[in-house]
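Note sheet for the following structure.
The other protein chains are all here in position, but one chain of the complex has been omitted.
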Amino acid sequence: MKLAVFVSDYRVNVDTLERLNPEKLGIIFVQNGVYHATVKENGNSSSLLKKSANHYVLLDDLDTRGLGNSDVADNVKLVTYGDIVDLIFNEYDKTAWL
Amino acid sequence: MKLAVFVSDYRVNVDTLERLNPEKLGIIFVQNGVYHATVKENGNSSSLLKKSANHYVLLDDLDTRGLGNSDVADNVKLVTYGDIVDLIFNEYDKTAWL
Amino acid sequence: MATTKLGFIVQRPPYKSENPKLALTHAIASQSVEVYLNDGDIVTADIAFVGDGVLNCKKDQKAMDLYKLTSTETHVKMALLLDLNVLVCKEDLDRFGLTENDIVLNAEEFGAEMTVKVVPFAEITKMMEGVNHLLFF
Amino acid sequence: MATTKLGFIVQRPPYKSENPKLALTHAIASQSVEVYLNDGDIVTADIAFVGDGVLNCKKDQKAMDLYKLTSTETHVKMALLLDLNVLVCKEDLDRFGLTENDIVLNAEEFGAEMTVKVVPFAEITKMMEGVNHLLFF
Amino acid sequence: MGKFTIGCFSSLVGSMSLDFAVKLAGTALEKGHKVDLWVSGNATMLSLKGQRAFKDYSHLEKPLQELMQKGLTVTACEACAEARGYHKEHTIEGFKRHSMDWYLASAFDADRVLHIGGE
Partner (left out) sequence: MGKFTIGCFSSLVGSMSLDFAVKLAGTALEKGHKVDLWVSGNATMLSLKGQRAFKDYSHLEKPLQELMQKGLTVTACEACAEARGYHKEHTIEGFKRHSMDWYLASAFDADRVLHIGGE
(Lines give C-alpha, C1' and ligand atoms only; values in the text may rest on other atoms or scores of the structure.)
Protein backbone atom coordinates (compact mmCIF):
# COMPACT_ATOMS: atom_id res chain seq x y z
CA MET A 1 0.00 0.00 0.00
CA LYS A 2 0.91 3.65 -0.40
CA LEU A 3 0.48 5.20 3.00
CA ALA A 4 0.55 8.87 4.02
CA VAL A 5 1.18 9.19 7.75
CA PHE A 6 0.34 12.46 9.51
CA VAL A 7 2.49 13.31 12.52
CA SER A 8 0.87 16.08 14.57
CA ASP A 9 2.85 15.98 17.80
CA TYR A 10 6.45 16.50 18.72
CA ARG A 11 6.55 13.88 21.46
CA VAL A 12 4.95 10.94 19.68
CA ASN A 13 3.45 8.55 22.23
CA VAL A 14 2.94 5.59 19.89
CA ASP A 15 5.55 3.44 18.20
CA THR A 16 3.38 2.49 15.22
CA LEU A 17 5.48 4.38 12.68
CA GLU A 18 8.57 2.36 13.52
CA ARG A 19 6.77 -0.81 12.55
CA LEU A 20 4.97 0.29 9.40
CA ASN A 21 6.76 -0.68 6.26
CA PRO A 22 4.47 -0.02 3.29
CA GLU A 23 5.53 -0.15 -0.35
CA LYS A 24 5.47 3.66 -0.36
CA LEU A 25 5.53 5.83 2.75
CA GLY A 26 4.92 9.55 3.10
CA ILE A 27 5.38 11.33 6.44
CA ILE A 28 3.51 14.64 6.62
CA PHE A 29 4.42 16.88 9.55
CA VAL A 30 1.53 19.09 10.65
CA GLN A 31 0.68 21.00 13.86
CA ASN A 32 3.40 20.35 16.47
CA GLY A 33 4.77 17.61 14.24
CA VAL A 34 6.53 20.41 12.35
CA TYR A 35 9.18 20.52 15.08
CA HIS A 36 10.46 17.20 13.73
CA ALA A 37 11.34 18.99 10.50
CA THR A 38 13.13 21.89 12.16
CA VAL A 39 14.37 21.24 15.66
CA LYS A 40 17.68 19.69 16.53
CA GLU A 41 18.03 18.54 20.08
CA ASN A 42 21.62 18.60 21.25
CA GLY A 43 22.52 18.85 17.58
CA ASN A 44 20.57 15.76 16.52
CA SER A 45 17.74 15.76 14.01
CA SER A 46 14.52 13.91 14.77
CA SER A 47 14.76 10.17 14.32
CA LEU A 48 11.66 10.39 12.10
CA LEU A 49 13.78 12.09 9.44
CA LYS A 50 15.96 8.99 9.23
CA LYS A 51 13.02 6.77 8.34
CA SER A 52 13.05 5.85 4.64
CA ALA A 53 10.09 7.89 3.37
CA ASN A 54 9.07 11.05 1.57
CA HIS A 55 8.94 13.80 4.18
CA TYR A 56 6.67 16.84 3.96
CA VAL A 57 6.01 19.77 6.31
CA LEU A 58 3.00 22.11 6.31
CA LEU A 59 4.09 25.71 5.72
CA ASP A 60 1.18 27.31 7.62
CA ASP A 61 2.04 25.33 10.74
CA LEU A 62 5.72 26.28 10.54
CA ASP A 63 4.85 29.98 10.25
CA THR A 64 2.34 29.75 13.10
CA ARG A 65 5.15 28.62 15.39
CA GLY A 66 7.66 31.25 14.30
CA LEU A 67 9.67 28.77 12.23
CA GLY A 68 10.98 29.63 8.78
CA ASN A 69 11.97 27.79 5.64
CA SER A 70 15.62 28.11 6.61
CA ASP A 71 14.96 25.99 9.71
CA VAL A 72 13.68 23.02 7.71
CA ALA A 73 15.91 19.99 7.19
CA ASP A 74 17.08 19.40 3.62
CA ASN A 75 15.17 16.19 3.00
CA VAL A 76 11.80 17.68 3.97
CA LYS A 77 9.60 19.26 1.34
CA LEU A 78 7.50 22.32 2.20
CA VAL A 79 3.83 21.87 1.33
CA THR A 80 0.60 23.87 1.45
CA TYR A 81 -2.88 22.64 2.34
CA GLY A 82 -3.48 22.31 -1.41
CA ASP A 83 -0.41 20.14 -1.81
CA ILE A 84 -1.61 17.89 1.01
CA VAL A 85 -4.96 17.34 -0.73
CA ASP A 86 -3.10 16.43 -3.93
CA LEU A 87 -0.72 14.11 -2.10
CA ILE A 88 -3.65 12.29 -0.49
CA PHE A 89 -5.48 11.87 -3.80
CA ASN A 90 -2.60 11.37 -6.23
CA GLU A 91 0.40 9.92 -4.43
CA TYR A 92 -1.02 7.74 -1.66
CA ASP A 93 -4.05 5.52 -1.27
CA LYS A 94 -4.41 5.29 2.49
CA THR A 95 -3.81 7.68 5.36
CA ALA A 96 -2.93 7.38 9.03
CA TRP A 97 -3.01 10.07 11.72
CA LEU A 98 -0.83 9.04 14.65
CA MET B 1 10.36 21.70 49.57
CA LYS B 2 8.27 18.59 49.98
CA LEU B 3 6.75 17.88 46.61
CA ALA B 4 4.03 15.40 45.63
CA VAL B 5 4.13 14.75 41.90
CA PHE B 6 1.10 13.21 40.18
CA VAL B 7 1.84 11.08 37.14
CA SER B 8 -1.36 10.45 35.16
CA ASP B 9 -0.03 9.09 31.88
CA TYR B 10 1.96 6.06 30.90
CA ARG B 11 3.91 7.78 28.12
CA VAL B 12 5.08 10.91 29.93
CA ASN B 13 5.79 13.64 27.38
CA VAL B 14 7.71 15.98 29.68
CA ASP B 15 11.10 15.47 31.30
CA THR B 16 10.42 17.68 34.31
CA LEU B 17 10.48 14.84 36.82
CA GLU B 18 14.02 13.89 35.89
CA ARG B 19 15.20 17.34 36.88
CA LEU B 20 13.24 17.91 40.05
CA ASN B 21 15.24 17.19 43.15
CA PRO B 22 13.29 18.42 46.17
CA GLU B 23 14.16 17.68 49.78
CA LYS B 24 11.29 15.18 49.85
CA LEU B 25 9.65 13.71 46.76
CA GLY B 26 6.48 11.67 46.45
CA ILE B 27 5.37 10.18 43.15
CA ILE B 28 1.66 9.37 43.02
CA PHE B 29 0.54 7.22 40.10
CA VAL B 30 -3.06 7.90 39.07
CA GLN B 31 -5.12 7.29 35.91
CA ASN B 32 -2.89 5.73 33.24
CA GLY B 33 0.12 6.52 35.41
CA VAL B 34 -0.75 3.33 37.30
CA TYR B 35 0.89 1.30 34.51
CA HIS B 36 4.25 2.56 35.80
CA ALA B 37 3.56 0.68 39.01
CA THR B 38 2.58 -2.58 37.34
CA VAL B 39 3.79 -3.02 33.81
CA LYS B 40 7.14 -4.46 32.86
CA GLU B 41 8.15 -3.92 29.26
CA ASN B 42 10.48 -6.63 28.04
CA GLY B 43 10.97 -7.50 31.70
CA ASN B 44 12.00 -3.99 32.75
CA SER B 45 10.16 -1.90 35.33
CA SER B 46 9.36 1.75 34.62
CA SER B 47 12.33 4.07 35.03
CA LEU B 48 10.15 6.21 37.31
CA LEU B 49 10.36 3.46 39.94
CA LYS B 50 14.11 3.90 40.09
CA LYS B 51 13.83 7.57 41.02
CA SER B 52 14.62 8.12 44.70
CA ALA B 53 11.15 8.94 46.04
CA ASN B 54 8.17 7.59 47.90
CA HIS B 55 5.96 5.85 45.33
CA TYR B 56 2.19 5.51 45.61
CA VAL B 57 -0.48 4.08 43.33
CA LEU B 58 -4.24 4.73 43.43
CA LEU B 59 -6.15 1.51 44.02
CA ASP B 60 -9.32 2.63 42.19
CA ASP B 61 -7.36 3.35 39.05
CA LEU B 62 -5.62 -0.03 39.17
CA ASP B 63 -8.93 -1.86 39.51
CA THR B 64 -10.51 0.18 36.72
CA ARG B 65 -7.84 -1.11 34.35
CA GLY B 66 -8.09 -4.75 35.43
CA LEU B 67 -4.85 -4.61 37.42
CA GLY B 68 -4.55 -6.20 40.83
CA ASN B 69 -2.45 -5.75 43.95
CA SER B 70 -0.29 -8.64 42.90
CA ASP B 71 0.79 -6.72 39.80
CA VAL B 72 2.19 -3.80 41.79
CA ALA B 73 5.96 -3.43 42.23
CA ASP B 74 7.25 -3.94 45.77
CA ASN B 75 8.38 -0.39 46.40
CA VAL B 76 4.99 1.14 45.50
CA LYS B 77 2.40 1.70 48.21
CA LEU B 78 -1.30 1.21 47.42
CA VAL B 79 -3.38 4.23 48.38
CA THR B 80 -7.03 5.30 48.36
CA TYR B 81 -8.46 8.74 47.54
CA GLY B 82 -8.53 9.35 51.29
CA ASP B 83 -4.85 8.51 51.60
CA ILE B 84 -4.05 10.95 48.79
CA VAL B 85 -5.84 13.78 50.61
CA ASP B 86 -3.85 12.98 53.74
CA LEU B 87 -0.57 12.79 51.83
CA ILE B 88 -1.21 16.20 50.28
CA PHE B 89 -2.05 17.80 53.63
CA ASN B 90 0.31 15.98 55.98
CA GLU B 91 3.34 14.74 54.10
CA TYR B 92 3.93 17.26 51.34
CA ASP B 93 3.58 21.02 51.00
CA LYS B 94 3.42 21.47 47.23
CA THR B 95 1.97 19.45 44.37
CA ALA B 96 2.70 19.04 40.68
CA TRP B 97 0.59 17.34 38.01
CA LEU B 98 2.76 16.44 35.05
CA MET C 1 -23.39 -4.99 -4.43
CA ALA C 2 -20.12 -3.75 -3.05
CA THR C 3 -18.10 -4.18 0.11
CA THR C 4 -15.91 -1.52 1.67
CA LYS C 5 -13.47 -2.76 4.28
CA LEU C 6 -12.31 -0.52 7.11
CA GLY C 7 -9.40 -1.21 9.46
CA PHE C 8 -9.56 0.29 12.97
CA ILE C 9 -6.14 0.41 14.65
CA VAL C 10 -6.09 1.10 18.40
CA GLN C 11 -2.66 2.28 19.53
CA ARG C 12 -3.34 3.87 22.91
CA PRO C 13 -4.29 2.62 26.38
CA PRO C 14 -7.85 3.01 27.70
CA TYR C 15 -9.46 5.72 29.84
CA LYS C 16 -6.98 8.57 29.57
CA SER C 17 -8.57 9.33 26.24
CA GLU C 18 -11.93 8.53 24.73
CA ASN C 19 -10.31 7.21 21.56
CA PRO C 20 -10.11 3.45 22.18
CA LYS C 21 -13.78 3.44 23.19
CA LEU C 22 -14.76 5.48 20.14
CA ALA C 23 -12.81 3.08 17.91
CA LEU C 24 -14.91 0.21 19.23
CA THR C 25 -18.26 1.99 19.12
CA HIS C 26 -17.61 3.25 15.57
CA ALA C 27 -16.47 -0.20 14.41
CA ILE C 28 -19.61 -1.71 15.92
CA ALA C 29 -21.66 0.81 13.89
CA SER C 30 -20.67 -1.17 10.79
CA GLN C 31 -23.49 -3.52 11.77
CA SER C 32 -26.16 -0.87 11.30
CA VAL C 33 -24.74 1.06 8.35
CA GLU C 34 -27.02 -0.64 5.80
CA VAL C 35 -29.76 1.88 6.50
CA TYR C 36 -27.68 4.40 4.53
CA LEU C 37 -26.65 2.04 1.70
CA ASN C 38 -28.19 0.26 -1.27
CA ASP C 39 -29.31 -3.33 -0.89
CA GLY C 40 -26.36 -5.67 -0.70
CA ASP C 41 -23.78 -2.96 -0.11
CA ILE C 42 -21.89 -3.48 3.12
CA VAL C 43 -19.11 -2.04 5.28
CA THR C 44 -16.90 -4.36 7.29
CA ALA C 45 -14.79 -3.26 10.26
CA ASP C 46 -11.74 -5.12 11.53
CA ILE C 47 -10.21 -3.97 14.79
CA ALA C 48 -6.56 -4.40 15.73
CA PHE C 49 -5.00 -3.58 19.08
CA VAL C 50 -1.30 -2.72 18.79
CA GLY C 51 1.33 -1.10 20.99
CA ASP C 52 -0.05 0.24 24.28
CA GLY C 53 -3.48 -0.38 22.75
CA VAL C 54 -3.30 -4.02 23.85
CA LEU C 55 -3.82 -2.78 27.42
CA ASN C 56 -7.46 -2.15 26.44
CA CYS C 57 -7.98 -5.91 26.35
CA LYS C 58 -7.06 -6.59 29.98
CA LYS C 59 -9.67 -8.68 31.80
CA ASP C 60 -11.57 -7.70 34.97
CA GLN C 61 -11.81 -3.96 34.38
CA LYS C 62 -13.88 -2.36 37.15
CA ALA C 63 -14.68 0.97 35.47
CA MET C 64 -18.43 0.55 36.03
CA ASP C 65 -18.08 -0.20 39.74
CA LEU C 66 -15.63 2.61 40.42
CA TYR C 67 -16.44 5.34 37.90
CA LYS C 68 -19.90 4.27 36.59
CA LEU C 69 -18.44 4.00 33.11
CA THR C 70 -18.66 1.17 30.59
CA SER C 71 -15.27 -0.55 30.51
CA THR C 72 -13.38 -1.03 27.25
CA GLU C 73 -13.52 -4.73 28.16
CA THR C 74 -17.29 -4.58 27.74
CA HIS C 75 -16.92 -2.80 24.42
CA VAL C 76 -14.56 -5.51 23.16
CA LYS C 77 -17.17 -8.09 24.13
CA MET C 78 -19.86 -6.18 22.26
CA ALA C 79 -17.64 -6.18 19.17
CA LEU C 80 -17.34 -9.96 19.41
CA LEU C 81 -21.07 -10.33 19.92
CA LEU C 82 -21.60 -8.39 16.69
CA ASP C 83 -19.21 -10.70 14.84
CA LEU C 84 -16.42 -8.21 14.28
CA ASN C 85 -12.91 -9.46 13.62
CA VAL C 86 -10.79 -8.47 16.66
CA LEU C 87 -7.02 -8.87 16.42
CA VAL C 88 -4.51 -8.36 19.25
CA CYS C 89 -0.80 -8.07 18.53
CA LYS C 90 1.11 -10.98 20.05
CA GLU C 91 4.47 -9.20 20.14
CA ASP C 92 2.95 -6.36 22.18
CA LEU C 93 1.31 -8.74 24.64
CA ASP C 94 4.69 -10.44 25.02
CA ARG C 95 6.40 -7.09 25.54
CA PHE C 96 4.07 -6.37 28.48
CA GLY C 97 4.40 -9.92 29.82
CA LEU C 98 0.70 -10.53 29.16
CA THR C 99 -0.69 -13.89 28.06
CA GLU C 100 -4.04 -15.02 26.68
CA ASN C 101 -5.06 -15.65 30.29
CA ASP C 102 -4.83 -11.94 31.05
CA ILE C 103 -7.05 -10.62 28.27
CA VAL C 104 -10.64 -10.80 27.04
CA LEU C 105 -10.83 -13.70 24.61
CA ASN C 106 -14.55 -14.24 24.14
CA ALA C 107 -17.99 -13.08 25.14
CA GLU C 108 -19.57 -16.46 25.69
CA GLU C 109 -21.76 -15.08 28.46
CA PHE C 110 -23.53 -12.95 25.82
CA GLY C 111 -23.68 -15.84 23.36
CA ALA C 112 -20.96 -14.52 21.08
CA GLU C 113 -19.40 -16.98 18.69
CA MET C 114 -16.48 -14.81 17.63
CA THR C 115 -13.29 -14.87 19.68
CA VAL C 116 -10.34 -12.49 19.94
CA LYS C 117 -7.43 -13.53 17.72
CA VAL C 118 -3.95 -13.10 19.14
CA VAL C 119 -1.76 -12.74 16.05
CA PRO C 120 1.75 -11.64 15.08
CA PHE C 121 2.08 -8.05 13.85
CA ALA C 122 2.59 -9.44 10.34
CA GLU C 123 -1.06 -10.53 10.34
CA ILE C 124 -2.15 -7.04 11.31
CA THR C 125 -0.05 -5.64 8.48
CA LYS C 126 -1.87 -8.00 6.14
CA MET C 127 -5.21 -6.74 7.41
CA MET C 128 -4.04 -3.14 6.88
CA GLU C 129 -3.00 -3.96 3.31
CA GLY C 130 -6.34 -5.64 2.62
CA VAL C 131 -8.75 -2.94 3.73
CA ASN C 132 -9.89 0.08 1.72
CA HIS C 133 -9.35 2.66 4.44
CA LEU C 134 -7.48 2.85 7.73
CA LEU C 135 -8.58 4.64 10.87
CA PHE C 136 -5.88 5.00 13.52
CA PHE C 137 -7.00 5.73 17.06
CA MET D 1 -1.47 42.39 54.46
CA ALA D 2 -0.22 39.16 53.01
CA THR D 3 1.38 37.97 49.81
CA THR D 4 0.81 34.57 48.23
CA LYS D 5 3.31 33.61 45.56
CA LEU D 6 2.36 31.28 42.73
CA GLY D 7 4.75 29.60 40.30
CA PHE D 8 3.46 28.75 36.82
CA ILE D 9 5.60 26.16 35.06
CA VAL D 10 5.03 25.68 31.33
CA GLN D 11 6.44 22.35 30.14
CA ARG D 12 4.71 21.83 26.79
CA PRO D 13 4.92 23.40 23.33
CA PRO D 14 2.24 25.81 22.08
CA TYR D 15 -0.92 25.20 20.01
CA LYS D 16 -1.35 21.46 20.27
CA SER D 17 -2.91 22.10 23.65
CA GLU D 18 -4.53 25.12 25.22
CA ASN D 19 -2.39 24.78 28.33
CA PRO D 20 0.51 27.15 27.65
CA LYS D 21 -1.94 29.90 26.73
CA LEU D 22 -4.06 29.22 29.83
CA ALA D 23 -0.91 29.35 31.97
CA LEU D 24 -0.21 32.85 30.69
CA THR D 25 -3.77 34.15 30.90
CA HIS D 26 -4.19 32.79 34.43
CA ALA D 27 -0.85 34.23 35.52
CA ILE D 28 -1.85 37.60 34.08
CA ALA D 29 -5.03 37.42 36.17
CA SER D 30 -2.82 37.97 39.23
CA GLN D 31 -3.00 41.65 38.30
CA SER D 32 -6.75 41.85 38.84
CA VAL D 33 -7.17 39.47 41.78
CA GLU D 34 -7.37 42.28 44.38
CA VAL D 35 -11.09 42.63 43.77
CA TYR D 36 -11.52 39.37 45.71
CA LEU D 37 -9.01 40.15 48.49
CA ASN D 38 -8.65 42.46 51.46
CA ASP D 39 -6.74 45.70 51.08
CA GLY D 40 -3.03 45.08 50.78
CA ASP D 41 -3.33 41.36 50.15
CA ILE D 42 -1.76 40.33 46.87
CA VAL D 43 -1.01 37.34 44.70
CA THR D 44 2.14 37.25 42.60
CA ALA D 45 2.66 34.97 39.59
CA ASP D 46 6.06 33.97 38.26
CA ILE D 47 6.14 32.09 34.96
CA ALA D 48 8.88 29.68 33.95
CA PHE D 49 9.23 27.99 30.56
CA VAL D 50 11.08 24.67 30.78
CA GLY D 51 11.58 21.65 28.54
CA ASP D 52 9.58 21.81 25.30
CA GLY D 53 7.79 24.76 26.90
CA VAL D 54 10.58 27.08 25.77
CA LEU D 55 9.23 26.68 22.21
CA ASN D 56 6.35 28.94 23.29
CA CYS D 57 8.80 31.84 23.35
CA LYS D 58 9.84 31.65 19.69
CA LYS D 59 9.61 35.01 17.90
CA ASP D 60 7.53 35.79 14.79
CA GLN D 61 4.60 33.46 15.42
CA LYS D 62 1.96 33.96 12.73
CA ALA D 63 -1.01 32.31 14.45
CA MET D 64 -3.20 35.40 13.98
CA ASP D 65 -2.51 35.67 10.26
CA LEU D 66 -2.97 32.00 9.55
CA TYR D 67 -5.49 30.74 12.11
CA LYS D 68 -6.98 34.00 13.50
CA LEU D 69 -5.73 33.06 16.93
CA THR D 70 -3.69 35.09 19.42
CA SER D 71 -0.14 33.72 19.41
CA THR D 72 1.55 32.62 22.61
CA GLU D 73 4.20 35.18 21.68
CA THR D 74 1.56 37.90 22.17
CA HIS D 75 0.55 36.40 25.51
CA VAL D 76 4.18 36.44 26.68
CA LYS D 77 4.33 40.11 25.74
CA MET D 78 1.14 40.82 27.69
CA ALA D 79 2.70 39.14 30.72
CA LEU D 80 5.72 41.44 30.43
CA LEU D 81 3.50 44.48 30.01
CA LEU D 82 1.77 43.54 33.27
CA ASP D 83 5.13 43.28 35.04
CA LEU D 84 5.18 39.54 35.57
CA ASN D 85 8.44 37.75 36.12
CA VAL D 86 9.05 35.54 33.07
CA LEU D 87 11.88 33.00 33.21
CA VAL D 88 13.11 30.84 30.33
CA CYS D 89 15.40 27.88 30.98
CA LYS D 90 18.79 28.41 29.38
CA GLU D 91 19.71 24.72 29.23
CA ASP D 92 16.55 23.98 27.26
CA LEU D 93 17.16 26.81 24.80
CA ASP D 94 20.68 25.43 24.35
CA ARG D 95 19.31 21.94 23.83
CA PHE D 96 17.16 23.21 20.95
CA GLY D 97 19.97 25.34 19.56
CA LEU D 98 17.98 28.50 20.30
CA THR D 99 19.57 31.77 21.38
CA GLU D 100 18.20 35.00 22.84
CA ASN D 101 17.89 36.21 19.23
CA ASP D 102 15.28 33.57 18.50
CA ILE D 103 12.88 34.32 21.36
CA VAL D 104 10.65 37.10 22.65
CA LEU D 105 12.73 39.14 25.05
CA ASN D 106 10.66 42.26 25.59
CA ALA D 107 7.47 44.06 24.69
CA GLU D 108 8.90 47.50 24.14
CA GLU D 109 6.34 48.23 21.45
CA PHE D 110 3.64 48.08 24.14
CA GLY D 111 5.76 50.10 26.57
CA ALA D 112 6.65 47.18 28.80
CA GLU D 113 9.60 47.65 31.11
CA MET D 114 9.95 44.03 32.14
CA THR D 115 12.07 41.71 30.02
CA VAL D 116 12.26 37.94 29.73
CA LYS D 117 15.03 36.44 31.87
CA VAL D 118 17.01 33.58 30.37
CA VAL D 119 18.28 31.69 33.41
CA PRO D 120 19.83 28.34 34.32
CA PHE D 121 17.40 25.69 35.59
CA ALA D 122 18.86 26.20 39.08
CA GLU D 123 17.24 29.65 39.15
CA ILE D 124 13.89 28.14 38.23
CA THR D 125 14.32 25.60 41.03
CA LYS D 126 14.92 28.51 43.39
CA MET D 127 11.71 30.16 42.21
CA MET D 128 9.83 26.88 42.75
CA GLU D 129 11.23 26.62 46.28
CA GLY D 130 10.27 30.22 47.03
CA VAL D 131 6.61 30.20 45.99
CA ASN D 132 3.65 29.04 48.05
CA HIS D 133 2.03 26.93 45.36
CA LEU D 134 3.07 25.44 42.04
CA LEU D 135 0.92 25.10 38.94
CA PHE D 136 2.40 22.86 36.26
CA PHE D 137 1.02 23.26 32.74
CA MET E 1 -12.26 14.64 -8.65
CA GLY E 2 -13.10 12.32 -5.82
CA LYS E 3 -14.90 12.00 -2.55
CA PHE E 4 -12.99 12.80 0.62
CA THR E 5 -14.28 11.79 4.04
CA ILE E 6 -12.60 13.48 7.00
CA GLY E 7 -13.32 12.38 10.56
CA CYS E 8 -12.13 14.46 13.50
CA PHE E 9 -12.35 13.17 17.06
CA SER E 10 -9.78 15.20 18.92
CA SER E 11 -11.22 18.52 19.70
CA LEU E 12 -10.02 20.64 22.50
CA VAL E 13 -10.33 24.28 21.64
CA GLY E 14 -6.60 24.73 21.45
CA SER E 15 -5.57 21.41 19.90
CA MET E 16 -6.13 23.00 16.50
CA SER E 17 -7.02 19.65 14.97
CA LEU E 18 -10.42 21.03 14.04
CA ASP E 19 -8.79 24.13 12.56
CA PHE E 20 -6.67 21.77 10.47
CA ALA E 21 -9.65 19.63 9.45
CA VAL E 22 -11.77 22.61 8.43
CA LYS E 23 -8.95 24.21 6.42
CA LEU E 24 -8.18 20.92 4.69
CA ALA E 25 -11.87 20.37 3.92
CA GLY E 26 -12.12 23.86 2.43
CA THR E 27 -9.05 23.33 0.27
CA ALA E 28 -10.34 19.99 -1.01
CA LEU E 29 -13.70 21.57 -1.87
CA GLU E 30 -11.96 24.34 -3.82
CA LYS E 31 -10.16 21.69 -5.81
CA GLY E 32 -13.52 20.23 -6.78
CA HIS E 33 -13.65 17.23 -4.48
CA LYS E 34 -16.80 16.27 -2.60
CA VAL E 35 -16.09 16.49 1.12
CA ASP E 36 -17.86 14.95 4.12
CA LEU E 37 -16.71 16.03 7.57
CA TRP E 38 -17.64 13.88 10.56
CA VAL E 39 -17.03 15.08 14.12
CA SER E 40 -17.28 12.76 17.08
CA GLY E 41 -16.12 12.69 20.69
CA ASN E 42 -15.04 16.11 21.93
CA ALA E 43 -14.97 17.38 18.35
CA THR E 44 -18.78 17.54 18.48
CA MET E 45 -18.19 20.88 20.20
CA LEU E 46 -17.84 22.22 16.65
CA SER E 47 -21.60 21.81 16.15
CA LEU E 48 -22.64 24.05 19.04
CA LYS E 49 -24.00 27.42 18.00
CA GLY E 50 -23.48 30.69 19.85
CA GLN E 51 -19.78 30.29 20.59
CA ARG E 52 -18.33 33.72 21.33
CA ALA E 53 -15.58 34.76 18.93
CA PHE E 54 -12.69 35.65 21.22
CA LYS E 55 -9.29 35.95 19.56
CA ASP E 56 -7.79 33.64 22.19
CA TYR E 57 -9.89 30.68 21.10
CA SER E 58 -10.39 28.82 17.83
CA HIS E 59 -13.68 29.98 16.36
CA LEU E 60 -14.85 28.06 13.33
CA GLU E 61 -18.57 28.80 13.03
CA LYS E 62 -18.13 31.39 10.27
CA PRO E 63 -15.66 29.52 8.01
CA LEU E 64 -17.77 26.42 8.49
CA GLN E 65 -20.95 28.16 7.34
CA GLU E 66 -19.15 29.46 4.27
CA LEU E 67 -17.95 25.94 3.47
CA MET E 68 -21.42 24.49 3.95
CA GLN E 69 -22.69 26.98 1.37
CA LYS E 70 -20.00 25.70 -0.97
CA GLY E 71 -21.23 22.15 -0.50
CA LEU E 72 -19.46 20.79 2.56
CA THR E 73 -21.48 18.18 4.42
CA VAL E 74 -20.74 18.23 8.14
CA THR E 75 -22.25 15.84 10.64
CA ALA E 76 -21.82 15.38 14.39
CA CYS E 77 -22.14 12.14 16.32
CA GLU E 78 -25.52 12.46 17.99
CA ALA E 79 -24.76 10.39 21.10
CA CYS E 80 -21.42 12.14 21.67
CA ALA E 81 -23.20 15.50 21.42
CA GLU E 82 -26.13 14.55 23.67
CA ALA E 83 -23.77 13.16 26.33
CA ARG E 84 -22.14 16.58 26.44
CA GLY E 85 -25.41 18.50 26.67
CA TYR E 86 -25.31 19.72 23.06
CA HIS E 87 -28.91 19.17 22.06
CA LYS E 88 -30.61 19.58 18.69
CA GLU E 89 -31.80 23.10 19.45
CA HIS E 90 -28.20 24.17 20.17
CA THR E 91 -26.87 23.01 16.81
CA ILE E 92 -25.56 25.31 14.08
CA GLU E 93 -28.01 25.49 11.19
CA GLY E 94 -27.14 23.03 8.45
CA PHE E 95 -24.98 20.92 10.76
CA LYS E 96 -26.34 17.37 10.66
CA ARG E 97 -26.54 14.95 13.59
CA HIS E 98 -26.53 11.20 13.07
CA SER E 99 -25.43 8.01 14.74
CA MET E 100 -21.95 6.66 14.14
CA ASP E 101 -22.95 4.52 11.17
CA TRP E 102 -23.26 7.73 9.12
CA TYR E 103 -19.46 8.06 9.20
CA LEU E 104 -19.01 4.50 7.98
CA ALA E 105 -21.58 5.04 5.25
CA SER E 106 -19.67 8.13 4.14
CA ALA E 107 -16.48 6.06 4.03
CA PHE E 108 -18.29 3.42 1.95
CA ASP E 109 -17.98 5.33 -1.32
CA ALA E 110 -15.14 7.67 -0.36
CA ASP E 111 -11.99 7.66 -2.47
CA ARG E 112 -9.96 8.78 0.50
CA VAL E 113 -10.55 8.83 4.25
CA LEU E 114 -8.54 10.87 6.72
CA HIS E 115 -9.37 9.90 10.25
CA ILE E 116 -7.98 12.40 12.77
CA GLY E 117 -8.04 10.56 16.05
CA GLY E 118 -4.98 10.70 18.20
CA GLU E 119 -4.83 12.07 21.72
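Order of writing sets the chain letters: A, B, C, D and E. Residues in each chain are counted from 1.
One rule holds in what follows: a contact is a pair of C-beta atoms (placed from the backbone, for glycine too) under 8 Å apart; a residue touches a chain by one contact, two chains touch by 3 or more.
Computed from a predicted structure; not experimentally measured.
Taking every chain of the complex into account, the omitted one touches B, C, D, E. Residue D:A45 is the one among D:A45, D:A63 or D:I103 that touches the chain missing from this view. The chain not shown here is touched by just one of C:S17, C:Q31, C:Q61 or C:N85, and that residue is C:S17. Note on the undisplayed chain: of the listed residues D:N19, D:N56 or D:T74, the one touching it is D:N19. If you put the missing chain back, the residues of subunit D touching it would be 2, 4, 6, 17-19, 22-23, 25-26, 28-30, 32-33, 35-37, 41, 43, 45, 132-137.
Considering the complete assembly, subunit C touches the hidden chain via residues 15-19, 21, 25, 64, 67-70. Residue-level contact of subunit E with the missing chain is found at 11-14, 41-42, 45, 48-52, 54, 56-57, 59, 79-80, 82-85, 87, 90, 119.
Everything that follows uses one rule, which is that only the chains that are shown with their structure count from here on.
Considering the contact criterion stated above, the chains in touch with subunit D and with subunit E alike are A.
Looking at subunit A and subunit B, the chains in contact with each of them are C, D. Steps from subunit B to subunit D, taking the shortest chain of touch contacts, total 1. Look at where the CA atoms of subunit B average out and do the same for subunit E: the two points lie 38 Å apart. For subunit A, the set of residues touching two or more other chains reads 8-9, 11, 13, 31, 60, 95, 97-98.
Counting partners per residue, subunit E has 15-16, 112-113, 115, 117-118 as the residues that reach two or more other chains.
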